[in-house]
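Note that one protein chain is taken out, while the other chains of the complex remain in position.
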Amino acid sequence: MALTKDDVAGIAEYARIALTEAELSDMTTYMNDAIDLLEPILGYDLDDVEPTFHPIGELANVARDDVPVAGLTLGEALANAASWRERSFLVPQILADGGAA
Amino acid sequence: MRKLSEVLHDWEAVIGLEVHTELTTLETKMFCGCRLSHDDPPNTNVCPICLGMPGALPVPNRKAIEYIVMAGIATNCEVMRRSMFYRKHYFYPDMAKNFQTTQGPVAFVMHGHLDLEIAGDGAKERPDGTIEKAIDGSYVAPIRILRIHMEEDAAKMVHVGGAEGRIGGASESLIDYNRCGTPLIELVTEPDLRTPEEARRFMEKLRQTFLTLGISDCSLEKGSMRCDGNVSLRRRGESGLGTKTELKNLNSFKSLHDALAYEICRQAEVLEAGGTVLQETRHWEPSRKRTVVMRVKETNDDYRFFPDPDLAPFDLSDEFIERCRARVPELPDTKRDRYVATWGLKRSDAAKLAGDPAVARRFEDASHGVKPQAVPMLANVMLNLVPAYKALTLLQITSITELLAADALSFSQARKVLEAVDGTGKMPLAVARDWGMLQSNDTEALAAVVDEVLGRCEAQVQQYRDGNKKVVGFLVGQCMKASKGAGNPKVFNQLLVQKLEG
Partner (left out) sequence: MTSLDTLTARQIAAGIAAGDFTATEVAHAALDAISARDASTQAFLQVSENLALEAAAKTDAARAAGESLPPLAGVPVAFKDNMNLLGTRTTCASRMLETYESAYTATCVQRMLDAGATPLGKLNMDEFAFGSTTDSSAFHPTNNPWDITRVPGGSSGGSAAAVASGQVTLALGSDTGGSIRQPASLCGVVGMKPSYGAVSRYGVVAFGSSLDQAGPLGRSVEDVALAMNALTAGGRDRLDATSQNCAQDHLAHLEDPIEGRAVGIIPALLEAEGLASEVRTAILDAADKLASAGAHIVEVDLPNMASSIAAYYVLAPCEAFSNLARFDGVRYGYQEPRCTTLAEQSSLSRAHGFGPEAKRRQMLGAYLLSSGVYEKYYLAAQKVRTLITADYQRAFAQVDAILMPASPTVAWEHGAISDPAALYLADVFTISNNIAGNCGISVPVCLGADSGLPIGAQLQGPAFADAQLLTFARALERACHMEGIVAPAFAGKGGELA
């Protein structure tokens, strides 16, 4: 079932990518074409196949010691930010609530 | 609204908790080497990794994984050898990457339980007949734990331009990434809790357990331990689940209890009026003692979970798990039972001492400095006297305990002595002697006081001789007054009776 413009608009809203009406049409065409390209993987019977999320063989349990390492200075941290005030990053009004943790 | 006890008579509350605990006793964050900041100025402890700068990659803190495995072992969980980190996406700037690194369907530890002993008034919240209770009304509630998973905490946001730093009405927000990336473990219970008291007790027991493990400072006030509650109601006898609401801002044991109690009564009122409970997140307002809607959840959030390709999977070895097991110290319940068995402490006193690892450690250290039969008095001192003072030394504690155990001081005298020695190197014995308090057991000295009192209280002496034995209490009081409180009332009593009978 093909994605509609409404579907694509919903994804764009979630992905925080504002699209103009014309871009939305193009994007819908693109997405449906791209999804058609994925057809080959739908033909498999994969019930008994384990996924390979990490192409790293048997490598596991990679971790580091709990030892502090010097980070960035405040100036370095804020250097690339377009908006900040005193010691903090600054964002405009947040209407929706959030924060899952 | 009806009272909780009435509501719970008709309705069964189904409560589950989600408890987030920051592993504050670690040195560094979950995925980078930044120090954990507690009160540092904003954006002091940040680096390319926890700021999510382009190209930066996470590497997990091994000790954090040891800690969560210890937490699982201490809560009777199964250690899952194979698990992975996942990415949980949501666009919100408190997460620098716009995803949180957390765990997927398999957590490091799963399927545990804690058994809660509910006694006293709190036990009355659970209607009789819904669980087996002891003669004194207490009962044991086994609470299953679904899982404890590892994740990272979010940044702190300060909302400015609105009321009280709340998000609603704020015109802009400031972000401090110091907390972003702090190792966080999230425990999710099964919906096995049935009363606000059980929920409160669960949280308390979990806190005692984590404190004993030394994995966190577990401060509800500062937010290093945070609890959300889910609650729904169903008619007694039914087995389906009602629509649940999620409660936030439960940042004290009292808030946890009171918010759940309020919410249970609120839902009952809605349902009894023929309404429906909406699936929503509600905020507890402690000052107004009510919950208010934060947001209505119409659909489940789609977080686009998938395994984090940057983090190698975990396949914990027997050796690793056993090393974690060996690091789990004696837990509060075991410690309580040992205190009762070894020294004959009252079970409730033993539980209180065992529940706080710092107190328990001090108590056990001090126990070596007193006679075994004085240990119950030591427990009394630890629980009822010591907390009122700033810096009592172990020797001061054992000294005052011995004096109290030998009846050489009264509790009120002991308080005065401790006040004087607190924060100094002075010994209670020496101070009490200097102040003449210790003469109180000196029979000869006290006999002089008794003679003086008997001499001027002829009327009472006569009453006694006429059979009013109770009047001796008045005479003891007079002796205490005459000795300026320094005499041992028991010795006065003995001397008075001797003389009056003699």
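Order of writing sets the labels: A and B. Residues in every chain begin at 1.
What we mean here is this: contacts are C-beta pairs under 8 Å (C-beta built on N, C-alpha and C of every residue); 3 or more make two chains touch, one makes a residue touch a chain.
None of the values given here were measured: they were computed from a predicted structure.
> Just the residue numbers, please: which parts of chain A touch the chain that's not shown?
For chain A, the residues touching the absent chain are 3, 8, 11-19, 27, 30-31, 33-35, 37-42, 44, 46, 49-57, 59, 62-64, 72, 76, 79-83, 89, 91-96.
> Touching the missing chain, which residues of chain B?
The missing chain touches chain B at positions 48, 51-60, 87, 89, 91, 93, 96-99, 173, 175, 300, 302, 304-306, 308-312.
Rule of thumb we're sticking to: only the chains that are shown with their structure count from here on.
> Between chain A and chain B, what is the separation of their C-alpha centroids in Å?
39
> Give every residue of chain A touching chain B within the complex, in rising order.
14, 16, 53-54, 56, 59-72, 74, 77-78, 80, 85-94, 97-101
> Please name which positions on chain B make contact with chain A in the complex.
For this pair, the touching residues of chain B are 20, 26-28, 32-35, 41-48, 50-51, 53, 59-65, 84, 88, 90-95, 100, 151-154, 157-159, 167, 170-177, 184, 186, 281, 294-295, 301-303, 307, 309, 311-317, 320.
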